[in-house]
Every structure is written in structure tokens, then in C-alpha cells.
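Apart from one protein chain that is not included, each protein chain of the complex appears where it belongs.
Take a look at subunit A:
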Amino acid sequence: MSIKNAAAIVGVGDIELEDGKVKDGLSVMQIQAIAAKRALDDAGLSKSDVDGLFVAGLWGVPGVGTFPSVVMGEYLGIEPNYTDSTQIGGSSFEAHIGHAAAAIQAGLCEVALILYGSTQKSERSRSLAGRPPTFTAQYETPFGLPSPAGAYAMAANRHMHQYGTTNEDLAEIAVATRKWAQLNPFATKRDTISIEDVLQSPMITDPLHLLDCCLVTDGAGAVVLVSPERAKDCRKKPVWILGQGEAHSHWSIQAMPDLTVTSAAQSGKRAFEMAGVGHDDIDFVEIYDSFTITVLLTLESLGFCKRGEGGDFVKNQRTAPGGDFPMNTNGGGLSYAHPGMYGIFLIIEAVRQLRGECGERQVKEAKIGLVNGTGGTLSSTSVVILGRD
């Protein structure tokens, strides 16, 4: 069974940030509502058209945020036929794309709204503390792992041990991503950085430096997905779901089978097979960059290079503007924004690239893009391959 071309993205929306924060003290409910309205306007649809609602969030947990699609349905005045609060971390939204396309294909809904928002920076709610030491976290939190950075650091150390990967290799990714951010007027960090700057930035948890880590910002995003029939009447040209896959291999980093390979090896394979395209057909990629090591492992796991060769693959600013492998073209979680769960912004950027709306940072002749979300501590992945007519 395949969901290839079962649905199209016709609307995307997000909100502006100032120094990584929402303006005017907007609440997390307000910014989600604004993003949703903008995505529906973008598509030429209204909230009364929405019959499928997909929301994941970290806000208001415990409390109303424990039930994100139900609460946002109420706030927006949407009573959906199909509802999904799948929460697998930062990759939730790539999973929502697959679930929504399947629901649309099955005729269970026609217009799906995928939504996320966070005001974690305004609220200063982010810390490196682990989760409460209950259930499976009782074997982890008492040891003080800076969370989640420490888990990714352990993956980096293992990769360095097995393959000789270096901090310079990881820094290539941070520097190239910053160059894209400099072309994006909405990116949070736009000052020039060098590989030396990355290596000289404070060590957070060996071997990851501050500039190997994503930003902590606010943000909200929304994506509207419709059936092929509905896509004909929408304002924007459709961006088709060509393939999608999802997988998770563990929750705690201690249960990750191999710290150098993510489950993108499975989710990516399924997405490629469904889309019927090969690696050479991909014009640009949006790869979840919670940390530089996340990107390196993902490129290998997706098969863009062999295991252990990620360092060589990204050398000489290959993924920067002008390089032959355009990656994280909005400036990524490292330099654009990272509001807790970043996955929806990867989809939004890929759609804008495929529509040719990206101005200075536009990838020429972008026809097929790959989006990869990674959630938890390298725990879950979901891959979406998108294409235009």
C-alpha cells in the first residue's frame, strides 16, 4: 500500500520572531492560531474546510497541553472528523504528513491541518535537566545526563571512536547552515561564523560545543494538506507527497541499538521506495539539525553516503549555498529557529523551496526535496519526499 500522490500540501504558515522570541508577548495558543490562519489563507481555504486536525506539542503538559489536537480544535472552533496527536518528538509532523495522507486516501478527511507552537524561550522553560525519574527514566535521570545534548554527545563520541570523525567535520555543518541563515531575513542567527569559531565556542558536553547545538527559540508553524480533488481549487500550486516513512528504535539513549545509525535507515528506505526516486533525484534536503551530529548520522543512515563517511561528505562546505548538496536552506535549527520540536519548519521550508518562494536562498530548479525529522534522543525518525508538478 502506498500513499504516493494521495495528498498535496497547499498551505504553509509560520510567525515572525524577534531575537528568537514571539512579538508582543503572544501566547502559545495565539501563535498557533495565527500560523493556522496564515496556512489556510495561503491555500485559499478557511477553517470551516478543515476536517482533519493533527497537533503535537510540549506546551501545557501536564494540563491542557496533554490533549493538543482536542484543545486546539476547541480554541480554533474546529470539530474534526479525524484527529491525531501523535507525539514522537521533533519528527511528529513528518509522521502527521503520512497519517494525514493515508486518512485522505481512505476518504476519512479531505482537508488536514497540521499545527505546532512553542513559547519556550519567552517562558524560559527549557533546561538541561532530565525528565522526572519515573518508569524508564529512573535508570537515566539520576546520572545527570545534560538532556538531550548529552545523548547526542555520546553518539558523536562513538562515531568519532569508530570512524575517526572530528570536531572539524561537525563544524562544517554548523558553518554551512549559518551561511544559509544569512540569506534568510527571518533567521535568528545571521552573523558570520568560521570553523574555528565553532571549535572555540564553549564546550557543553564533550564533544559538542555550543555552536554544535541548535538554538532555543519560540515559534509556530502550520501545514495544510488536501486531497488531489481539493488541490485543484486551492490558491497555491500543490506540493505532492511522493513518499513517507516513519520508525522509532528506542526512547532512552541507553536502548539505542547502534549509536552511529538512526532509524532513518528504515524510514528513509520506505520513503524512497514509495516515491520511486533515487538519491540523485533529490534536489535539496531539509535534515533535522538538533545538533551537528544529528545531521551527520542522518545523511549516512539515509544512504547519501556510506556509514562512517559523513565527515568526508560534508567537507569543504558542500552543503552551503553554492555547494552541490543544498541542505537546511532556511538556516536550520542551528541558526534559523528551534522551538522545541522543529520538524514542522523543515516541511514549511521544503514547500517554499518547491514553490520557488525563497528569494536569495532559492535552490535553482528545485523539483524534489527530502525532509527528515528526528525526535527524542535520536529515538524516532520520519522522512517525507516532496515534489511539484
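We take it that a residue touches a chain if its C-beta (ideal position, glycine included) is under 8 Å from a C-beta of that chain, and two chains touch if they have at least 3 such contacts; residues count from 1.
One rule holds for everything that comes next: contacts and distances are computed from a predicted model.
UniProt records the chain missing from this view under the protein name "Zn-ribbon domain-containing OB-fold protein", selected from "WD40 repeat domain-containing protein", "Metal ABC transporter permease", "Zn-ribbon domain-containing OB-fold protein" or "ATP synthase subunit b".
Interface note: of A:88, A:109, A:155 or A:171, the residue touching the hidden chain in the full complex is A:155. Of the candidate positions A:6, A:88 or A:204, contact with the unshown chain belongs to A:204.
Of the residues in subunit A, those that touch the hidden partner chain are 127-130, 132-136, 138-147, 149-150, 153-155, 157-158, 161, 202-208, 252-255, 259.
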